[in-house]
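With one protein chain removed, the remaining protein chains of the complex are shown where they sit.
The chains carry the letters A and B, assigned in the order they are written, with residues numbered from 1 in each.
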Amino acid sequence: MRVRKSLTAVAVALVAALAAAGCGGSGSGDSGKKTVTMWIYPVIFDEAKHRAFWDETVKAFQAQHPDIQVKTEIFPWANRDQALATAIAGNKGPDVVYLIPDQLPKYARNIEPVDAYLDDAAKSDYLDNVVKSVTIDGKMMGAPILTSAVTMMCNKKVFEAVGQTTYPATWNDLLTMAPAFKAKGYDVTAYPGDVKNTLNQTFYPLLWQAGGDVFSPDGKSVAFNSDAGRKALTFVKQLVDGGYVDKTLLTTLPPTEQTRIAQNKVACLWHSAPQEVEQFWGKENIKVLPPLTETKQIGYGTVGSLAMLKGAKDKKAAGEWIAYASGADVTKKYDTASSFFSPKKSAGTLFAGDPVLGEQEKYVGVTTVGPLHEKARDVQGVLAPEIQAALLGKKSVDQALSDAAKAADALLG
Amino acid sequence: MTLLLVGPAPARSSEKGVDVVTLSARRRLRRPSLREAGTALLFVLPCLLLFVAFRFGPAVAGVLLGFTDYTIGGDASWVGLDNFRRLIDDPTFWSALKVTVIFALLSVPLSMVASLGMALLTRRVFRGVKLFRSIFFLPVVTSLILAGVVFTWVFAEHGPWSRLMGAFGLPAQSWLADSTLVLPAIVLVSVWSRFGYGMLILLARLQEIPAELEEAALSDGASAWQRFRYVTLPQLRPALFFLAIIETTMSFQVFDIVYVMTGGGPVRASYTLVYQLYEQGFRYFDLGYASAVGLALFVMTVIVALIQRLTLGREE
Partner (left out) sequence: MTDTLVPSATPAAPPARRSRRPHRPQQASRSWRVTRAVLLFVAALATIFPFYTMVVLSFKPTGPVTFPDSLLPWPFSTEAYDRLLGAKSMLGWAWNTLVYSIVSVVGVLLLSSLAGYAFAKKRFPGKEPMFWSFLAMLMVPYHVTMIPTFIIISELGGVDTYWGLIVPTLANAQAVFLMRQFIASLPDSLFEAARLDGCSELRVYVSIVLPLIKPVLATLGVFVFLWHWNDFMWPLIIGQSSDMRTLTTGIASMQQENVPLNMLLAGSVLAFVPIFMAYLVGQRYFTEGVTTSGIKG
C-alpha cells in the first residue's frame, strides 16, 4: 500500500510538473521590480564591446529608473526572423526588439507603436525619410537608432596593381574595365549569390538603379519581372559569363577570410560595409564611391529601430527604456561605436573627418530601405534560387524572372 | 527519430517473450488482481501520458494539419485539399521530390555496397581488425553537422577533393558550387557517415553463417566468387533487406547535411523534401502546407517500403 501511495505521488508529481510547466510563464516577473527584455543583434561587430556598451547604457538608465531592470540579449543576425517569430508565437518574445524597416510589416500586428512613448522633441528631431521608413498606417512602429548607407567601395591596392586610375561610377564602367582586371588575375567585383545573402544588398540595388522595384505600388504583386529586372540580371550575368567575378561566391558562402575579397583580388564591392573588409584591405586602401548609377543613382541603406512588442510585460517601463535608448546621447555614442550613421537632425555628421565613413555618410540621402512588404523576406526566398539558375546558365534571364514572379505571386495570393 | 529494430537478439527474445506473457496470463486468468492492475497502470501511466501528448496526438494532428492553413500565431481554418492542390502545382515540391529520389537512388546502393565490402573485408579475425572496425564506425557516432562543416572544406574550390579530381584529369572545381555535382557530393558525405552502421549489421549476420556451409562449398571446389554468390549472399539476404529499408528511410529524410553544406542550393539542386518541410514550416511558418509536405513524404516512404517488400523481400 505504501508503495502504491508513493507511486501515486510520483505520477501526480509528474502530471503536476507537466501541467505547471504548461501553465507557467505568466506567473513570473511580478516581484516588484519591472523588467524589460531587449533583443539586439551584433550592430557593434565586436561582441565584448557591444555587450559593454549596453551594460553601461543600462547602468546609466537605471540611475534614473532604479525600479526598472533591463536585460539585453545579443542575437545573431542569421535566422533572426525565425527566432523572433517562433518566440512571439510561443509567448517568449522580448519586450523590445531591434527591427529594420523591411521587417516591420511582417510583425506589424505584434508591434505596439512607439508614438505614445516618445516626446515631441524626440520625434521632431528625426530625419523625415527616417520617420517615413518606420511608419505604417500613420504610426511609428519603432524608434530609429541608426541609419546606414551601403555604397560602392573599391580596393586601392588592386587598382594600383592593375594600373587603373579611374574608379567606376556606372554599370558600364564596371564592364569596360573588367577585362583589364581579369588580364592581371583580379576580379572587377563580386556577386554573392548564395541564398543566405539578403537580396537587399546584392540584387535589389541593381534593380533600383535600373529603375525597377520589387513590388508593385499596391503591393499585390511583384514587379521585378520587368525590363529593369531583366536588365539588372543581364548585367550580373555579363559579369559572370565574362569571368569577371568569382564563380564560387555565386552559390556558396565561405567565411570572408577564405574569399578572393579578403585576399585583395577583388577591385570593387557594392554589397559590403567597410567594417567587413577593413582588416583585410587596410582602412587606408578603402576608396568609398557613391552608389552605382544606371538609370538612377541609388543604393541600399537601412534604418535600425527599437520596436516594442504587444506582448511586453510592462509597456510603460519598456517605453521608458526605448525613449532613453533612442535618445540623442545614447544613439550618438552607439552609432559612433558601431560605424553607423545617426537618424537625428541634431547629431549632424558623426564622421566628418573619417575618409571612409565620412565619405559614406554623404550618401545616406541616395539610399532606400528596401521593400516594405509583409512577404518581403519570403519573396527573397523564391527569387534568390532563380537568380542563381540564370547566372549558372540553367535558365534564361527571362525564364528565371518569370518563374520567380509566378512563385512569388502565389505567396502573395 | 527513426525507430527500427534490428538483429537477431530482439527477434529471438520476442518469440520467447510472447510465450512467457501468454503463459503467465493464462495462469492468472482466474484471479485478476485489482491491486496488480492498479500498480501496473501506474507504471505505465507516465509513459502513456507522454505518448498521448507527444505521439498519438501529434500523429493525428499531423494528418489534420495538412488540411488547414495553420500559420504560427494565426487562426487556422479548414481548407480541404487546398494544400495538396498547391503541392501538385508547386514546381519546388516536384523538384524537391526529384532531388530526394535521386539522392536515395545514389546513396542507398552506394552505402550498401560500401557496408558489404567493409563487412567482408573485416569479417575474419586478423591483427588490427578491431582497429579497422572502430575506425569505420567512428563516422556513425559523429554528428552530421560536424561532418558537414568539415566536408564543406574538403569539397571547397581549391580543397582536397577538387585537387584529387584534378589529379584524375577531372575538372578541379568545388562540387558544392555546381548544380550537377552537389548531389553526388552530399551522397558521398552520407555514405561516409552511414557505411559503418551497415557494416556492423552485416558483420553480425556474417558471424552467424554456419562455417560448414562454406566449408562444404570449398570442398566442392567452388571459387571465392561462387562461394560468395551462392553461399554468403543468400544467407545475408534478410540483413541486406533490412538494411535497404533503413537506408531508404534515412535517405528520404536527409536534412542535416543539406542544411549545413548547401542550404538546398545551388539552384535548389540539393533542396530535399525535408528541407522544404523545414523551410515552409519554420522559415515561412506555413505549418499547414509543411504538414502536407510531411504527409507526401510519409506516403512516399510507405509506398517504397511496400515495393521493396514485394521485390527484395519476396523470398523470405
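Everything below uses one rule, namely that a contact is a pair of C-beta atoms (placed from the backbone, for glycine too) under 8 Å apart; a residue touches a chain by one contact, two chains touch by 3 or more.
Owing to the predicted nature of the structure, the values given are computational and were not obtained by experimental measurement.
Here the missing chain is touched by one residue of B:145, B:170, B:216 or B:233, and it is B:145.
By the touch definition given at the top, subunit A reaches the unshown chain through residues 2-4, 6-7, 18, 21-22, 24-25, 47-48, 73-79, 82-83, 86-87, 89-92, 196, 253-258, 262-263. Residues of subunit B that touch the chain left out of the display are 1-7, 9-10, 13-14, 16-18, 20-21, 23-25, 28, 32-33, 36-41, 43-44, 46-48, 50-51, 53-59, 61-63, 65, 70, 72, 117-118, 121-122, 124-127, 129-130, 132-147, 149-154, 156, 158-160, 163, 192, 194, 196-197, 199-201, 203-204, 207-208, 211, 215, 218, 224, 246, 249-251, 253-256, 259-260, 274, 277-278, 281-282, 287, 290-291, 294-295, 297-298, 301.
Quick note on the criterion: only the chains that are shown with their structure count from here on.
The distance from the centre of subunit A to the centre of subunit B, each centre being the mean of the chain's C-alpha atoms, comes to 39 Å. Against subunit A, in their complex, subunit B makes its touches with residues 35, 38-39, 42-43, 45-46, 49, 53, 72-73, 86, 90-92, 156-157, 174, 176-179, 262-268, 271, 279, 282-285.
Of all residues in subunit A, those touching subunit B in their complex are 3-4, 7-8, 10-11, 14-15, 18, 81-82, 85-86, 88-89, 110, 194-196, 247-248, 250-252, 254, 258, 378, 381-382, 385, 388-389, 392, 394, 403, 407, 410-411.
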